[in-house]
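One protein chain omitted, others in place.
Lettered A and B in written order, each chain numbered from 1.
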Amino acid sequence: MHEESVIQTRGLTRYFGAKAAVHELNLDVPRGCVFAFLGRNGSGKTTTIRMLAGLLQPTRGSGSILGCDIRALTPEIRARIGYLTEEHQLYSWMSVKECGGFQSKFFAKWNDRIFHGISGHFGLKPAARVKDLSRGERAGLCLALTLAPEPELLMLDDPGLGLDPVARRALVESMIYLTRKSDRTIFFSSHNISDVERVADYIAVLDQSVLRACCPLGTFQESVRQVRLRFAGAPPALPKIPGLLQAVRTENELRVTCAHYNGEAEKILRALSPLEMETVPLGLEDAFISYLGERGEKTFILSEMEAQA
Amino acid sequence: MAVTFNINTGSDTPIYKQITDQARLAVTRGRLAVGDQLPSVRALAEELVVNPNTVARAYADLMREGLLESRAGRGVFITRKRKIYSRAEGWRRLEPLLHALIGEAMILDFTREELRAAFEEKLAQWKQPKGGDRNDA
Partner (left out) sequence: MKALIQKDLRENLKVALIGLLIFSLLLLQAYQDSITLLNNLLLGTQPALFNGLQPLLSNSVQPEAAFFCGIFGAVLGWLQSRNEAHRDLWAFLIHRPVTRTEIFRGKAIAGLCLYVFGAGLPMAVLVAVVRTPGHIAAPFEWAMVLPLASIFLSGVAFYFAGWLTGLRQARWYGIRGLGLGLAFIACLSAFYFREFWQSLIVIEITVVILATAVWGAYQSGGCYRGHPAAGRLALTAAMAGGCVVVLCAGAALLMDVVVNPLSGHSSPVVYSYYEMNRDGVIYKVTTRDNESVEAVDLNGHPLADATTGGKTIRAQLSEHQAYGASVGTQLGDRNMALNAVGRRGYFFAIQKVVDKTIWYLDRHGKLLGYDSRTRKFIGSMDPRGSDGALTSEGFIIQPNDLYYYFQPDSEETWRYMATARTVYRADFKARELKPIFTLPNDDEIGGYAVAPSSYDRMRSENLLITTRKTVCLLDSEGRTLFAVPYQHGYVEYPTVEISVLEATNGSTANFGVWFHPDAGMNEKSGWKMPVHVLWIGPGQTVAKTADLPALRQPEQLPSWPDKLATTFLPPAAHPAFGNNISNHWYPLSFAWAVISAGIGWALTRRYNYSIAARVSWTLFIFVLGIAGLLTLLCVQEWPAREACPHCGKLRAVDRESCEHCQSPFAPPEKNGTEIFAPLARE
């Protein structure tokens, strides 16, 4: 069992113009895990993955993949990395068979069985042209092309984007199949929290270009808690709570979501003297939404508009 | 297998906990008997389409509880439930179920007498699963 990280970044930063898309990212991805990279649209996930794949120069900072500096990836290292982009772009004039033929000539280690297995799994006909394939079929083809060289590290940038549920399920199944070999690592970004919940060991969360969380999946879910306080009348003003994510105020309830809910936070809430106080567990998706949603206190926007009308 | 696991994503219960809960419930309901084999970690993971580590964690919890044991080279099997809960622990686990049952009955406008009678009847009818507990019906 290897202990080293397959992906390691130190202070990785990328600016577009005057704005930082990725800000001082420090990441360590251990070998053999399934690592999910989460964040809202525009938070820097794709930029990070492109930098890791050596397609985009970082503005500053460093990173390494399989021990090789990302600014200078050698062909040998590239042979061991599988990279799948979210658009699943291929040469539209090639047929499925030609894609396989083209790709196979570049890799010494090409497993034809895997290629045909996965294309078959997605229902691809060898003579079909890429431009005639649906999005899901194209995703399957890209996956087949990426997995056939049996890479050690698989980097997927939002692989399930735009896929129908059947194709998405086939994708997740392929990812789980990959974990059969214990030295294979999967690093992927996604917006689909239910798939992430199924398949990920660890997650990292980017919030507006900054890394805010990097932990096992269970730890994240346990760390984000919602506390419901019921009051006789209107709830009082909310004091400052460490780790506060969101608070929702209704007629006589206050729902507070915070990260690292612990004794100190509990004490502060009890001091408000609610009638009832209970901790509500959150599903991963709700936890994620609270984590990355608007911080601070909010009322539901539509009821506000109604009130004004 | 005598039991099919059914997991949901997006629920407030983590997946591994769903697996352990369902396993425990199956044992309680009698669907799983002592000596029944559960699928291997990998087989269940691929069947449920979840990360094998999740299944491994569930199995590890069940083994810690004493519900599951691993036999070298053969697989994982349901085993005799050993009394590892203290009484206080047991009451703690029972308390929320009692609260829920009584609360629901009150909402449905059952009287206490009706509830008590139904409870006694159910208890009388209860069939124990094999390899049972200290009460033999």
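Definition applied: a residue touches a chain if its C-beta (ideal position, glycine included) is under 8 Å from a C-beta of that chain, and two chains touch if they have at least 3 such contacts.
Remember, it's a predicted structure, so these values are computed and weren't measured experimentally.
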item: Residue of A:Thr48, A:Thr85 or A:Asn192 in touch with the missing chain, whole complex considered; value: A:Thr85
item: Residue among A:Gly117, A:Gly243 or A:Pro281 touching the omitted chain; value: A:Gly243
item: Which residue of A:Ala36, A:Ala213 or A:Leu282 touches the chain not shown here; value: A:Ala213
item: Which residue of A:Ala53, A:Ile114, A:Val248 or A:Leu272 touches the chain not shown here; value: A:Ala53
item: Hidden partner chain, residues of chain A it touches; value: 1, 3, 11, 13, 15, 17-20, 23-24, 26, 28-30, 32-33, 50, 53-57, 59-61, 71, 75-76, 78-79, 81, 83, 85-91, 93, 101-103, 105-108, 202, 205, 210, 212-216, 219-220, 223-224, 242-245, 258-260, 291, 295
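The rule we apply is simple: only the chains that are shown with their structure count from here on.
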item: CA centroid of chain A to CA centroid of chain B, Å; value: 33
item: Chain A to chain B touching residues, read off their complex; value: 34, 169, 172-173, 176-177, 179-180, 193-195, 197-201, 218, 221, 280-286
item: Chain B - residues contacting chain A, complex; value: 9-16, 42, 45-46, 49-53, 57
